[in-house]
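With one protein chain withheld, the remaining protein chains of the complex are depicted in position.
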Amino acid sequence: MRKSGSELIGSINLRPFVESLIAIFVGFLIGGIVLLAFGYNPFEAYYWLFQGALGSTRGIASTLKYATPIMLTALTFAIGTRTGIFNIGAEGSFYFGAIAAVIFTNIWPNMWFGLAMGMLLGALWALPAAVLKVYRGVHEVISTIMLNWIGWFFVLWLIVGPYANPNDPNKTIRIPVEARMPEIGYGLSIAIIFAVLASVLTYFLLWHTTTGFGMRASGMNERAARYAGMNPKRAVMWSFLIGGLLSGLGGAMKIMGEGPTYAISQGGANIYGFGFDGIGVSLVGRNHPLGIILAALFFGMLRAGTALMQAEAQVPLEIIKVIQGIIVITVAVPSLYDLVKKAFHRGAAQ
Amino acid sequence: ISPGGEESTKGAIAIVYDVGGRGDLSFNDMAYLGAKRAAEEFNLDLVEMQSNSEDDYVKNLETLAAQKKYLVIIAVGFMMTDAVKQVADEYPDQKFAIIDGYIPDKDNVMSILFKENEGSALVGALAGLIAANDGKDKVGIVLGMEIPVLYKFEAGYRFGVKWAEDYYKQKEGKDVAIDVLYQYTGTFNDAAKGKAAARAQLAQGAWVIYQVAGGTGLGVFDAVAEVLDSQGKKMGPPFAIGVDSAQDWIKPGVIIASMMKRVDVGVYTAVKDAVEGNFKGGIVELGLKEGGVGISTVDDVMAMFDSLPEDTQQQKLKDLGFNSRDELKQYLEQTRAQVPDWVWDAVKELQDKIVAGVIKVPAPMDQEGIQKVREAKTWQEMMELAS
Amino acid sequence: MERTPIIEMKGIVKVYPDGTKALKGVDLTVYKGEILGLLGENGAGKTTLMKILFGMLHPTSGKILINGEEVRFRSPSDAIAHGIGMVHQHFTLVEVFDALHNIILGMEGHGLFSKIDVDKARQKLQRLMDDLNFQVPLDVPVEDLPVGVQQRIEILKMLYRDVDVLILDEPTAVLTPIEVEELFRVLRQLKEEGKTIIFISHKLNEVIELTDRVTVIRKGEVIGTVETKDATPQLLAKMMVGRDVVLRIEKPPKEPGEPILRVENLRVKGDRGEEAVKGLSFEVRAGEIFGIAGVEGNGQTELIEAISGLRKVEGGKVYLQGNDVTGKGPKELYDLGMAHIPEDRTHMGLILDMTVTENSVLGLHWRKKFQRFRGVIHWGKVREHARALIEQFDISAPGTEAPVKSLSGGNQQKLIVAREVSKEPVFIIAAQPTRGVDVASTEYIRNYLIRLRNEGKAVLLVSADLDEILQLSDRMGIIYEGEFMGIVKPEEVTTEEIGMMMGGIRYEEIRK
């Protein structure tokens, strides 16, 4: 049989990776046209984008820093998708992970304790959606959207009230110095290592354990999973809980592993939006934990390069957002791959 | 978009907005005005940098500082405090100015703070007196997300209202009790929510509503305009009060005045000091006395209006149904004339007393503090909280 | 009789986008008013050819002539407009719609925006059903109807469109013998009325019984066409497979041993809460095949699901090797030595989007031999296992890492059987094990079930194919509305008696 594009290496299929690369390339191409249309030099703009993201150790460090939280929230979405669930509750769990880190490290200033409690609370906030889904059949789109909002206001209440910083009311009390995550350098902490580890573990869980096999099987075909002796309800539970746990970890590390503030800002400004960003990251990473590592790095790069692109090429942030939007949209088109392949074949034939 | 262009300039300044970005109708927009004015006056390049999220602050400041070409880097918003501290340490030769952030002890950082409580007291007095004059017993304030920086606005407003009660009693010999309806809408970005909030307050009897809610506050203006509309009126009362910039031009007739926070002045001053070699680290606190906050005058509004691009001004006038700039100005004056002169005089009196230091306005920093202000029965009681 | 060709397909080639060459230049002629049989193994290309004729697929090359005129179909609507209708192998019904709406879909009459005239459609349909004496309930969502009825709906759907040529892709695979009789009656009547029918089946005697001519396809090529009156099962089988096929099953007599499965007074509810199994008792012994015959929808599905742990038991007991396993889940049952070939291979037996490797270990994945250490699957070992199954059962698959949906139906079924057998069970449930499977594979699977029995395993066989039950079973229960009308040995009863039991008459009453 043919052994080309569809041949598998272990359970890692390279085709989606190539597809995403092509999409990103096309996205940059269209983005370049947009830049040109608004009177900017795309080569200059992109040069500074990459320079800012990868041109220096500091740039690389910030790329990695930006990649950290969205890698974890993307995993939440990916696990959901692999289990047949459209889980958009990462956002809410992320808030709870963050607030848990603040609360509990101030009770016992220990990094591991803070991370553990972040994961626990993240998972706990995912529990209602899981229970409602399994026992009441409530569609997760409703429950997670509602829970995100409820969690948002609840955390806002906590950070402006009970956990406001008496010395500096613009933020919550800080993570005690002993409980902060050690820095690698240039403001980058070991959180990135944990995030990559979490991705690899998630991959391992989904593709190499019986539990993960059960989760994936349930996601693709619930009846068949039940027939095979698996427990789809449990798979759904696991999916929500592990998802919540990962986002909770993301939230905790966002506060414990990222200076200079080490506290939640009032209005939740530094914990908002990561869950939603994670959806895009997961999709570009084709809902595969290893793909997510790459996708998160890619998004981290786009964000890290933005500053220099603004400063040097004077491209306003709005245009950068437009370009990001275009790149994401092109990722949706898998047939790009086939088109490109066809073009290559034609080229080769001639 | 990129002023300065090809012509040779004497250097550059940079401004980093917080996540609200340009168009927040608040300190980012005002900061831009100040920076633009300074850049034009001193012939400087202006580099603007927006922030996508709070995580960008360090990165943005660092990127600019590393370029080592800016006379001063201006960070807009209290959220950037920690980021400025960190980057200022890394680049001790780079001058920074931060708006609303408290960094007292660095030679290369100028912290520019504003006494929003004082300005809010003036609009509180205005609101209270308008209500009392019309025999009403409620005024409102619609705020954005509940964050401690807003407590100063709420407290100042309450102070002004209480002061107005007292003033009115002295003047007319009649006891009045004016309730302050307040609500935090949980967002700075949803005009519809602001509209619903204002609607609810109006239904519950609020006669003047002060908005401290960014984009959400736009809905407050609309709600008040609607009530006027339903009564066939073009001008209040009821009125809305704007915030941060002279917002009166947004809906003339509906907005009686605005609590101005002159971030533009702060930014301009910082640049000027840097250009002229007078830059000093430390705290610069701008209150009523320093002209850092105030109640908008018609001239302020017109200046704000004039800062818009020429064609935007023309369009705006057309939209509002005026033939000329002067008509707008007249209209604004006419709006203010809906309120008797003694009220304006009273507000002026309060302003003078605050400037003179006779009256102090509380500026609570946390929930506990604002709670005490809410519970206080008189402005004198509140004043005690101010020290 | 002068024969005029109504359809001529010439040199049809079809290459699927993934490179599969399904048809390699097929010529097919269909004459007006005949019933043409189309025979071929799984994956021979029958469905592909017919989908091309129906406009659902476009041929890579080749041409189609209708009444001598070349046509080019862009979509099924073109085919329907030319009087060609098709009933698909996998039903294409909108499950949540009732029969009426399924049938009128796309032919609702009037404009797109006017109210559907349900009454008028109902009248027209009723007339059609009365003419053919072929009734279906019109107002029940089709997902609640048995497959036999669903198929009638499919046929009515096409007749409602007044087609001249009716293509039926394996229509009998899911039917009971009685339903098959009924279908054949209708098809013959349609032929009387001048309609042309193309009939696809794997069942040689059906083809011989019904058709006028038979065209045999093998691996995308036409092997030949014969007049049915000249054909024998052996001849057709040889044409299909390319070698001689033993159509007889050797079943040596065997004395059954200990009871392996014992079911006592079992009560189970159906999907709509009705009592589907009403107190069944029976046992299956070691070295015995126990068959369950009956018209589909009489509680077989619920019975199997209850025994295999997939459905709640409302009352009664199930024992496996003496252990009370009532209410136990599938996993525990597998651990206790059960295996289960489910009736619905695409929705239950396999996960179509997973690979052959992954499917080969469904339900065995927690076995020690497939684990590196507790809870971690050793995919290397699983892959070896999959390779072994492919080899041992002669499954034709693109590779162990291909998604299982890329296998043909027969090979999918073989994979399931292989996997279930590899569980080394003492008790095996085989539900419709050869449905939709070609002759050679059928032969293989049936012989394998016998082998299991000979090895001393207990086999519970449920099949709508009465021949299969009669051939394989040592004892059989005839089920009617959730109760056994009798438990008999195949050699002790006549087909008529079984037919009566399937119709709801108890064995004792028949014997009286």
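By letter and in written order, the chains are A, B and C; residue numbering begins at 1 in each of them.
Keep in mind that, in the parts below, a contact is a pair of C-beta atoms (placed from the backbone, for glycine too) under 8 Å apart; a residue touches a chain by one contact, two chains touch by 3 or more.
Keep in mind that, in the parts below, contacts and distances are computed from a predicted model.
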{"item": "Protein name, per the UniProt record, of whichever chain is missing from view (\"tRNA-archaeosine synthase\", \"ABC type sugar transporter permease 2\", \"Cysteine desulfurase\" or \"Lysine biosynthesis protein LysW\")", "value": "\"ABC type sugar transporter permease 2\""}
{"item": "Visible chains in contact with the missing one", "value": "A, B, C"}
{"item": "Residue of B:D166, B:E226 or B:E381 in touch with the missing chain, whole complex considered", "value": "B:E226"}
{"item": "Hidden-chain contact residue, picked from the options B:G173, B:G277, B:P309 or B:G357", "value": "B:P309"}
{"item": "Contacts of chain A with the absent chain, listed as residue ranges", "value": "132, 136-139, 141-143, 145-147, 149-150, 153-154, 156-157, 160-161, 279-280, 283-284, 316-335"}
{"item": "Where the unshown chain meets chain C, residue by residue", "value": "16-17, 54, 56-57, 75-81, 86, 88, 92-97, 101-102, 104-116, 157"}
{"item": "Interface residues of chain B (partner: the chain not displayed)", "value": "21-25, 29, 32, 140, 146, 181-187, 189-193, 195-197, 199-201, 203-204, 215, 218-219, 222, 225-227, 229-231, 250-251, 308-309, 311-312, 315-316, 318-321"}
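One rule holds in what follows: only the chains that are shown with their structure count from here on.
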{"item": "Closest chain to the centre of mass proxy, which here is the mean CA position", "value": "A"}
{"item": "Centroid comparison with chain C (C-alpha atoms), farthest chain", "value": "B"}
{"item": "Between chain C and chain B, distance of the C-alpha-averaged centres to the nearest whole Å", "value": "76"}
{"item": "Computed distance of Cα centres, chain B from chain A, in Å", "value": "37"}
{"item": "Chain C residues counted as touching two or more neighbouring chains", "value": "none"}
{"item": "Contact set on chain A toward chain C in their complex", "value": "1-2, 6-8, 10-11, 208-211, 213, 216-217, 220-221, 223-231"}
{"item": "Interface residues, chain C side, partner chain A - complex", "value": "18-19, 308, 310, 329-331, 333-334, 340, 342, 344, 347-355, 358, 362-363, 365-366, 371, 375-377, 379, 398-399, 401-402"}
{"item": "For the chain A and chain B complex, residues of the former touching the latter", "value": "52, 58, 62, 65-66, 153, 156, 160-161, 164, 166, 168-170, 187, 258-261, 265-267, 269-270, 272-273, 303-304, 306-308, 310-311, 314, 316-318, 321"}
